[in-house]
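Take a look at the structure below.
Every protein chain but one is kept in place in this view of the complex.
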Amino acid sequence: MFYPTAGQFKTSYQADHALFPVRQDAILLGVIAVLAFVVFPLTANEFTFRALLIPVLIYSLAALGLNILTGYAGQLSLGTGAFMGVGAYACYKLVSIFPEMNIVVAIALSGFFSAAIGVIFGLPSLRIKGFYLAIATLAAQFFLVWLFQKWGWLYNYNASGAIQVPNIDLFGITVAGPRATAVAQYYFVLCTVCVITLFAINITRGRIGRMWKAVRDMDIAAELVGINLMRAKLTAFFVSSYIVGIAGALFVFLWRGAAEANLFDIPLSFRVLFIAIIGGLGSVLGNYLGAILIVALPVIISTVPEAFGLPIGSATVEHLNVMIIGALIITFLIVEPHGLARFWAVIREKFILWPFPH
Amino acid sequence: MDILNGILVKPFADMAAAPDFLLQVLWEGLVGGVLYALIALGFVLIYKSSRIFNFAQGIMVVFAALTLVGLYEKGLPAFIALPLTLVVMLVLAMTIERVVLRPLVNQPDIILFMATIGITLFLIGFGELIFGGENKVMITEQLMIPTGSFVFELFGGFVSIEQKDLTAVVGAVLLVAGLLVFLNKSKIGRAIRALGDDHQAALSVGISLSTIWVIVWFIAGVIALATGIVWGARAGVSFALEVIAFKALPVLMLGGLESVMGAIIGGLAIGILEKVFEIYWGQPLLGGNTEAWFAYMLALLVLLFRPQGLFGEKIIERV
Partner (left out) sequence: MNPRPDPRQLATPGDGIAKGDVLLDVRNVSLAFGGVKAITDISLNVLKGEIRAIIGPNGAGKTSMLNVINGFYTPQQGTIVFRGKERRSMKPHQAVGQGIARTFQNVALFKGMSTLDNIMAGRSVLMKRNIGWQMLWHGPALREEIEHREKVEEIIDFLEIQHIRRTPVGKLPYGLQKRVELGRALAMEPTLLLLDEPMAGMNLEEKEDMSRFIIDVNQQRGTTIALIEHDMGVVMDLSDRVVVLDYGKKIADGTPDEVKGNQDVIDAYLGVPH
């Protein structure tokens, strides 16, 4: 009923390779785009921007980066938080050394720093596999956070040890720093996330994406069909860390406004990992669904019981939140190991075949 | 030259100049290493018997210690709280087997690993909800653990050894010895080892998978409780203990996922080396706190040369 695909025939491979071979998908995305670009900015208040919309976008982007490495290329990473940190500190140094630099350029460049560090810590993946590789990313995690604390140059030797985002303008509008408005920051993040997502989709559906998936599914066979394992794995580390680094720069510059080293510690890595798992490994869409769930969950837990006249303390909210996320992960792995993205795929399939049951 | 001197000469000169202090450092490292080894041992047991990389082992330590202290604070005497905590760990093992492992049997390793991360989060939230998130004091004296310290005069200085640390080391040795006897001599122990090699074969000799999993997770829980008591006595009981769970990972990698001996030697080696590195190199040269990453970097370096760990089984690739 909603998704009749009968009658939509492809007459060329080009048409079959379009971003949305099914017309209804394009319509649905159009509706979401209108919501994101027009409706939300007109209706949202400061709290909604800062507590929901902006974090959802930034966490989605970080999860997308991780998903490329873990979901597409099959290399488990437990160090996402630290790589976000590299992006954030690199952006901070770029902005303080070259105050005239355009913020878009600074953020785009900062991704290359995290990408380079990502490749260095990805090198062991050529020899170490599976769980053993997790140790390499954990080494990166703990070493980098330690470095953020000890290397004063990174935070300009501030007495507080924290980095503070200055006011930064883009085309006359303040987008970062204490003076920036939530709407401006939201648009900035939204546009960045849209562009990077489009690039990521294109990479994952082409030759490089197939190489990654081949390495993930069976690395020996991938090598024997002529895929250079080293190159495939290192590009995955590069692209993944680049995106994660950008997410880290946005995280500090467009949302938190300030950061200490321990912000990038292991809980952040895990939060991003959960988003990727709950959303669905090996899917682009899943990152958004997972981020919505993980960001919205504490808000729901604190507001819903209140609506029923049962106010609960903020500590209890936090504990319940952690507990429910744990239970959700287990539930998802049992019911649908491919996460929310697969749920949507199943529902969509049902709509396409409707009213026939199979 | 100053830097070279600081790296290559001065640390050793310092060691030679104050051998009593070096001994003290080694002892502290050893005690830390015993704890790492205990946690890693829990990992290895579960990995050997079910190929599950149990991320929750560290949080089980915290959970066991919290339960013990929590029950005591609720007014139960220590000699009742202790067995009751064991019961809780058994119930936990059974619940995990029923709710998590059984539905996920035959799933890829990575899925099971993620599930144990889920267990970790659940236990953190659950534990904090019931016992609160604040730091607690381990009921050391009530458990009849001596708290004084022995002081030895050596090399013109002195070395101080706390009795609870000594108890920890002795207790760990006894626990490991008992475990090895159990694994090698008892019927169930042999079954656990058989399971690690081949599920089908183990099942065909008439061993119930569920029973074994419950037993293995319970043993891991007992080890967790022992670790929790010892570590709690040193540092208090709180979720900050989680970090030692992460420490167990490099220990495992160093020792090889499947080797009990590897876990023990890896744990002791990392405990001692990270302490020595911190005191003689980390603090003077790098601003300290190198224990945060030393173990991982060491494990990473070792893995680059031996991808299966020091004691792991060699991987032969075939098609």
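Per-chain numbering from 1; labels A and B assigned in written order.
Note that a residue touches a chain if its C-beta (ideal position, glycine included) is under 8 Å from a C-beta of that chain, and two chains touch if they have at least 3 such contacts.
Here the structure is a predicted model, which means the values were calculated and not measured.
Check each of A:106, A:128, A:222 or A:341 against the chain that is not shown and name the one that touches it.
Hidden-chain contact among the options goes to A:222.
Write down which of A:141, A:235 or A:321 is the residue touching the left-out chain.
Of these options, the touching residue for the absent chain is A:235.
Since one chain isn't shown, list which residues of chain A touch it in the complete complex.
That gives, for chain A, the contact residues 13-14, 16-17, 19, 199, 202-203, 205-208, 210-211, 213-214, 216-218, 220-229, 235, 239, 282.
Criterion: only the chains that are shown with their structure count from here on.
Across the complex, what residues on chain A touch chain B?
Residues of chain A touching chain B: 76, 124, 127-132, 134-136, 138-139, 142-143, 145-146, 149-150, 220-221, 224, 266, 270, 273-274, 277, 315-316, 318-330, 333-334, 337.
Using the touch definition up top, name the residues of chain B that touch chain A in the complex.
That would be residues 53, 99-100, 103-104, 107, 109-111, 113-115, 117-126, 128-129, 133, 246, 249-250, 253, 257, 286-287, 289-290, 292-293, 296-297, 299-300, 303-304, 307-309, 317, 319 of chain B.
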